[in-house]
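Shown here: the complex without one of its protein chains, the others still in place.
Should a chain be cited, it is by its letter among A, B and C, assigned in written order, with residues numbered from 1 in that chain.
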Amino acid sequence: MLKGKQSWIFENHPVIQSTGVSGGPFEGNGNLAKDFDILHEDLWMGKTSYEQAHRVLLEEAAQTALKKSGRSADDAQFFIAGDLINQITPTSFAARDLKIPYFGLFGACSTSMEGLAISSFIVNYRGAKNILTGASSHNAAVEKQFRYPTEYGGQKPPTAQWTVTGAGVALLTENDGTHENCPYTTSATIGRVMDMGLIDPFNMGGAMAPAAADTIEAHFNDLGVDQSHYDLIVTGDLGKIGRDSMLALLEEKGISIDQNKCNDCGLLLYKNDQPVQSGGSGAGCSATVLYGHLLNEMKKGVYKRILVVATGALLSPLTVQQGESIPCIAHAVSIEI
Amino acid sequence: MTNHKRIFVLFILMLLVLAGCEDSSPSSRTALFKKVDPAPLTITKNPDQLEQILVDQVKEEASSVKSIYDVAVIKGEKEILVAYKVKHMSRFRMKGIESDLNKILSDKFPDHTFTVSSDYKIFLEAIRLGDKMKKPDFSEKKADKQLKKIISLTNELT
Amino acid sequence: MAKKKKTPQQKQYEQLEKKYETKRPVVKNCIKAFFVGGFICMLGQFISFLYIYFFHFTEQTSGNPTSATIIFLSMLLTGFGIYDRLGQFAGAGSAVPVSGFGNSIISAAIEHRTEGFVLGVGGNIFKLAGSVILFGVFSAFVVALIKTIILMARGVM
Partner (left out) sequence: MLPMFFWAFVIGGLICVIGQLMFDVAKRTPAHTLSTLVVAGAILDGLGLYEPFADFAGAGATIPITSFGNALVHGAMQEAETHGLIGVLTGMFEVTSSGISAAIVFGFIGALIFKPKG
């Protein structure tokens, strides 16, 4: 049901029945290693190209999510996912192998919540019984496309972020009352594209912060709630700089958010001594942290109600070279248990 | 930091290789690093007085140039090779010093042709030739051939 | 590169964002670049010394084999995945010496081998180094042309 300007309420509470999360070696050394279902020692994952390895990540995460719920691919009506590579080929190739009717999404790093919002909407209105939704990214494949060859000795400034190697997939199911202690989605806010004129592709957090702030503001206005409604407000991959900028921006608009209540997936994922500069990023960042760590915490009872705001920078190497600024977007989904 | 260690180890290895490959003639070993002040030579085994005086004078003239601190002179059948080292702070003016020296030498000794070079390689080879010439079985002919080879080295640009 | 005019709102945000932006440690980076870059050049000096001492190269001619040797070492370091880490540490210290030029060519070649040797490696090998070669060659052409014309006009040549 539409609420306010740009939000949906999901009265039927679609359930996130199970999730599958896969990651690479760098994530295995990180803070949240125990929340990954599958961790690869090797960035190649036994394949001959990084793009194929990217596909493996997503396929494994999807299979894991299905297995955990005791279902097969035939039970899922739709597969709604995306990634960062040109024409989202890794996801499309994975969809080919899964043989589930497929919506390909591109929302850069906000894909995870874009997928979850759309899936929740479809399930809520009985458009489907089960939907697989998720997002993935692979560090080397993304670096190759957006930046320099992986072996090139370029220096990343401290504002840069580290693209996550990982995939997170959730199986969203109709709530028939049989799913106990399973998180469910209650509302979503679809963001506008915001462009504050920043052009530095090595400072995505700073560019995406206004989009996150805009979406959070819209969410609070549409639903008539404030920060006290949530136990945790978590952003996708703003990193240190983006998170601080977003909080300052919201402060200016008269929305204060408790520092302790606001966290960022990109900051949660890695240890302080890992060379990730400003934090993690990539489509897999919010997907792995939410579907792995955060939902586990919710099941443990640490959080009852969270708002996940996944942010995405909608740039391409081409637009950066042509001197265009970086348009950004953020989508929010609230999850309760 | 391990990268640095690796490079450092590589560096040390190279030093060891270098140390292992050194030949035994003592003056050429240090010729690039220290002032060796070699005696001026002629390639004839038993030079007459005049020739010896000539090369002594050439060395003296060359040494009198302020920026030059080490001079090797070898006189061949036709040409005289003057290899010298330039004080480091004067290396910016290396081309100028070379033409100065050329001018001085051709003014003083108009009857002779000179090849002057500040190249360390030429200096080193001149010292090596000097060392070889001390051996009795090294013929004049060989020495002159070697000298011509050194002189041709100075003309190589790339 | 067209720069669009920024709205006041955008300018305001830029100000705000600047406050939270992690500053680049310029002094620290420069020191690191100085030592690593200096070290690579000293290594080059050492290699050229080896060429002078053991082979028939003069100071003039030892430059070429020295660059080639440095590029060879750069290939090994790139292939073993060390050079990109060195680059993150040293910045321009490892990018400016000729080893960085080698790294840019070699890393591109290695990166694109999955796309085949002709279109992948062949098509992308100069992806990064191409601009250096282009501007080097063109500026050298202009400079040499001007110099030659001046020398000819003076009647030196």
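We take it that a contact is a pair of C-beta atoms (placed from the backbone, for glycine too) under 8 Å apart; a residue touches a chain by one contact, two chains touch by 3 or more.
Please read all numbers here as calculations on a predicted model, not as lab measurements.
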{"item": "Touched by the hidden chain, restricted to displayed chains", "value": "A, B, C"}
{"item": "From C:Lys11, C:His56 or C:Lys147, residue that would touch the chain that is not displayed", "value": "C:Lys147"}
{"item": "Sole contact to the chain not displayed, among A:Gln6, A:Thr91, A:Ser112 or A:Asn139", "value": "A:Asn139"}
{"item": "Positions on chain C contacted by the hidden chain, ascending", "value": "24, 26, 29-30, 33-49, 59, 63-68, 70-72, 74-75, 78-81, 90-93, 95-102, 104-113, 117, 121, 125, 128-129, 131-137, 139-141, 143-149, 152, 157"}
{"item": "Absent-chain interface as seen on chain A, which is shown", "value": "43-44, 50, 139-140, 148-151, 154-155, 157, 200"}
{"item": "Hidden partner interface residues of chain B, rising order", "value": "32-33, 88, 91-95, 120, 157-158"}
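Just so we're on the same page, only the chains that are shown with their structure count from here on.
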{"item": "Separation of chain A from chain C, taking each centre as the mean of its C-alpha atoms, in whole Å", "value": "37"}
{"item": "For chain C, residues that touch 2 or more chains besides their own", "value": "85-86"}
{"item": "Numbers and ranges of chain A residues touching at least 2 other chains", "value": "none"}
{"item": "Contact footprint of chain B on chain C as seen in their complex", "value": "39, 43, 46-47, 49-50, 52-54, 56-62, 64, 73, 77, 82, 85-86, 89"}
{"item": "For the chain C and chain A complex, residues of the former touching the latter", "value": "1-4, 6-7, 9-11, 13-14, 16-17, 19-25, 29, 78-79, 81, 83-88, 90-92, 94-95, 100, 103-104, 106-108, 110-112, 114, 127-128"}
{"item": "Chain C-facing residues of chain A, complex", "value": "48-51, 144, 148-159, 195-198, 203, 206, 209-210, 240-241, 244-245, 248-249, 252, 275, 277-278, 322-323, 325"}
